[in-house]
Structure formats: C-alpha cells, structure tokens
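Only one protein chain is missing; all other protein chains are in place.
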Amino acid sequence: MTDMAELPDEPTGWLSDRELEHVRSELPLVYVNVVPVRINPMGEVTEVGLLLRAFDGGISRAIVAGRVLYHERIRDAIVRNMEKDLGLAAMPQVPMSPTPLAVAEYFPTKGVTPFHDSRQHAVALVYVVAVEGHCEPQQGALDLTWLTPEEAASDEIASEMAGGQHVLLRQALAHCGALT
Amino acid sequence: MTDMAELPDEPTGWLSDRELEHVRSELPLVYVNVVPVRINPMGEVTEVGLLLRAFDGGISRAIVAGRVLYHERIRDAIVRNMEKDLGLAAMPQVPMSPTPLAVAEYFPTKGVTPFHDSRQHAVALVYVVAVEGHCEPQQGALDLTWLTPEEAASDEIASEMAGGQHVLLRQALAHCGALT
Amino acid sequence: MTDMAELPDEPTGWLSDRELEHVRSELPLVYVNVVPVRINPMGEVTEVGLLLRAFDGGISRAIVAGRVLYHERIRDAIVRNMEKDLGLAAMPQVPMSPTPLAVAEYFPTKGVTPFHDSRQHAVALVYVVAVEGHCEPQQGALDLTWLTPEEAASDEIASEMAGGQHVLLRQALAHCGALT
Partner (left out) sequence: MTDMAELPDEPTGWLSDRELEHVRSELPLVYVNVVPVRINPMGEVTEVGLLLRAFDGGISRAIVAGRVLYHERIRDAIVRNMEKDLGLAAMPQVPMSPTPLAVAEYFPTKGVTPFHDSRQHAVALVYVVAVEGHCEPQQGALDLTWLTPEEAASDEIASEMAGGQHVLLRQALAHCGALT
C-alpha cells in the first residue's frame, strides 16, 4: 500500500518486464510526480485531482506518477503519464520549465527520506500541472476525486495517501499559495 | 537608458507623483519583471516578445516590468503590467505560483548587482509568462518584436538591452530549456 | 498578534517613523523571512529555531523577519535581520542565491492570501538559513527555542504562530526534505 501507484499499468519502456524487475533493484529510476489541478483565469488553484487506487488489500489516494522512459523528455513524460491516468481528453498545460518544484526520493527502505516505495528507489521530479479538459480515471484507478485545496490538505486526506505523497501534495499547494 | 522601461507610464498607486519620487529614494520598491513568450502545445518556448522603448536620447529593448501596487497580489500585478505593455488582448497564462524563477535587485548605483536602475532601488520578481492572445505595444513602447529563443539570447540583442535585463532574459530561457 | 514579529524593534531605514507609517499604507514593503536551522555535516536539518514574541496581550512563535532597506542587498538584509534577532554570534551561512524558496504576500486584509499583517502589505522573500554559531534572543524576543523538524511541523506549534508563518515553516521543512 505504500508503492507509487502507477506501476502495475505502466509501459515497461524498452526493457522486458523481467529486465526492469532486475534493474529496479540496481538503479534509481527517474519518475515524474504530478499534482493535477484546475485553475481559474487568475492562475489560482481551485481544485486538486486525486486518484483512488487499490493495492494488495488496501485502497489509497494518489497523485499522477510514472516513469520517464528512455529518450523521452520530461515534458513528454508529464503528458504521457497524465493521459495514462486521467485520459486523452485531460488537456494538461505542460510546464514551460523542466525544473521541478521539489524532488522526492522514494526509497525501498522506510525512514531514509519522507518517501517510500517498497519496490524500488525512484527519484521523482514533482510538478503542479493544470488540466483544462475532461478527466476520467483510467485503468488501474478506481476513481478520480476533485477536492478544494483545503480538503486536499486536510489530515483526513493525508491519512488516505501512501508513500509520503501527502507531503508532496501539501508542498505543491503551498508552492501555489493555496495552503492555509 | 538604463532605467527599467515602464516607469514613465505607470500608475502611481496611491501615492502622489511627488510622494513616490520621495519614496523612491528611501525604500526599495517591489517590481515584477516578465518575459512574455509564445509556447507550443508541449510547453516549449517558440518566441520571445521584446519591447522597444525610447529613453533620453536612446532606444533599448526591454521585457515587461512594473510595480506591485499597495494591496495588489503578485498575480494581479503580472496581469496588469502585461496588459499595460502588451494590450488587453494579450491573454497571459498567469503563473500558478508566486515563487519567481529569479530575483533581480536593481540598484541606483552601478556594480552592486548585475542590475541597474538609475532612479531607484527595485526588487524585481522575475517570471516567464506565456501569452495566448494578440499583443501590441502600448503607449510608451515604440514596438514589440517576437524573436526566436536563439535570436533573443544573441549578443546583438544583449547589446540592445539596458539595466542588465539581458541576463534575466537568458536566465529565463535557460530555465525553460530554450538556451543553447 | 498577527503581525510579522520584528517590526517594533526594526531600524526605520532612511525614513522617519512618521514617514514610514505613511508609506506602509501606500506601498508594499520588501521583507526577508528566514527560517533559522542547524544542520549536520550532510546538510540535513536537525533543529529549527523559533522566536517567542509578545504582542498586544498575546504571545506567539515567529521566524526571523525584517525589512530590506534602501540600497541594501538581500544577502545583507538576511545577515542584518538574523543578527538583529539571533545576535552577532549567530554566524549565518548566507545563501548563494537571492532566489527564495517561496514568496509570502502578507496583506493587511485577512483572506486575500494565506499571510496576514495587520499593519501593512509586505512581500516577503523566504529562505532557510543555517546558523553555525551561538544564538540568543535579542531585544523584542522573549525566548528562542530549538525544535526538531517534527516538533516544528506539529499542529501545536502551528497554533502558536501568527500571520500564516506556520505555512512557511512547513514549506521550508518540506523544501529541505525534513517534513514527514
């Protein structure tokens, strides 16, 4: 229940599943983590989208996450992973800069950093990305919920997130001036 | 020719011109500096907009700049100053975060920092903002030119900018991965 | 009790108190907000310093805050304000970059942004700065307390801070990977 949610459904890049499994225990993988939001014309965050995912016996809320593939730019990985999780009609406003608002180091061992992923060591570049289109949860997600920034930052929602992603969510909201 | 270009035409906030003149020599003023760009659907910068301005006997290229007024949020100041310089149809995509990509400290004395403004000490928060609409130079600007990122970063253009703004322009382009 | 704590004891720059009072109601002022921390040799935050301040009848915890004066660089303002609040032996490691981790917009009206200062509109550039020397609370502060990052991020401490500074404190800790 503490894995970054996207992995079972993700394309394996150019490695076979077996090779990827091996590499996961040998190298840190590059990820993007994206907090999808809706904004008003003044750029203010009005809603935050959280996915609902099932894991071995549990359920948790998650932000959009996925690997950066070989020969894929970060901006392309952001779009691909958002479309994978939110559908082809999501219409994300791709960030102009590849510089993330934060870097989350997911470790397979708990307590090394605030972030944990039992299957791997992942270095995730974190972004907030506005969507303009229609979003719906794709395969691998049970639901997609839009929350106000206040709701998204609540302790209740934090308790429903895994791997430390509630820290990223709050950091992203603070970055946007939407955390009170 | 080394002043931040927007000042003669700017609203004086809630201070009289005379009071503002006095304050300029007593307090640092808060500014926004905005590099207006056009982007493609992948968020890549395709064009950079530079204003052409006349100063006491000279001409220079400039980015959008202007004060943050009393009780005005940074996002509102960005929109107001972009509309002041580029017109009401510019349709800027307001940034989600007030955190700037850089802070430029303009000093009335040359050489203290890379940035100089003979009239005042200004602390400018620097942003890159995409425009989606039609832009045209407003009162106080002679022209508005759209350049490729390569052209905008050239030594020729740098030599036509004042106050150190060529440094900000290149930093903004590097931030967007558009500086080669 | 919701004012940025440093103001009563702050130098007035080159304006008289009366002039400054007037300007405060006419222009946004430039501030630095600094979260003072102790770090270990690996750069990890081990302790966070919070000041205890008295206000009209109340007490609250606060980070280091103060104005940027006319013709003062941000790095000089950081050092001066840290020495003002923590003493001359604090030995702050001045940041290499003037780019802040966040910008806090303090408004005299509540609810415009997460940050509030009843006396003025202040645009505060936010930094985390490590201190290597001995710190003690200066005039205007009742105490200086060093907390673990966990304690500093707790709801209890948040309830003892004013003006929205608990948001900045948590954002600063998240920025350093010290928020769990």
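When the chains are written out, they are named A, B and C in that same order, and each has its own residue count from 1.
One rule holds for everything that comes next: a contact is a pair of C-beta atoms (placed from the backbone, for glycine too) under 8 Å apart; a residue touches a chain by one contact, two chains touch by 3 or more.
If you're wondering where the values come from, they're calculated on a predicted model, not measured in any experiment.
Check B:87, B:114 or B:137 against the missing chain and you find that the one touching it is B:114.
Touching the chain that is not shown, out of C:24, C:75, C:116 or C:166: C:75 (per the contact rule at the top).
Mapped onto chain C, the footprint of the missing chain covers residues 37, 39, 41-45, 75-76, 79, 93-99, 101, 128, 130, 175-177. Even with one chain removed from view, chain A keeps its contact list with that chain: residues 13-15, 19, 23, 25-30, 68-74, 98-103, 105, 107-109, 112-113, 121, 123, 125.
In the full complex, the hidden chain is touched by chain B at residues 102, 105, 113-114, 164, 167, 170-171, 174-175, 177, 179-180.
The rule we apply is simple: only the chains that are shown with their structure count from here on.
Of all residue numbers that take part in the contact between chain A and chain C, over half occur on both sides, making this a same-residue interface.
For the pair chain B and chain C, the distance between C-alpha centroids works out to 28 Å. Chain centres here are Cα averages; for chain A and chain C they lie 32 Å apart. Touching two or more other chains at once are residues 98-99, 101 of chain B.
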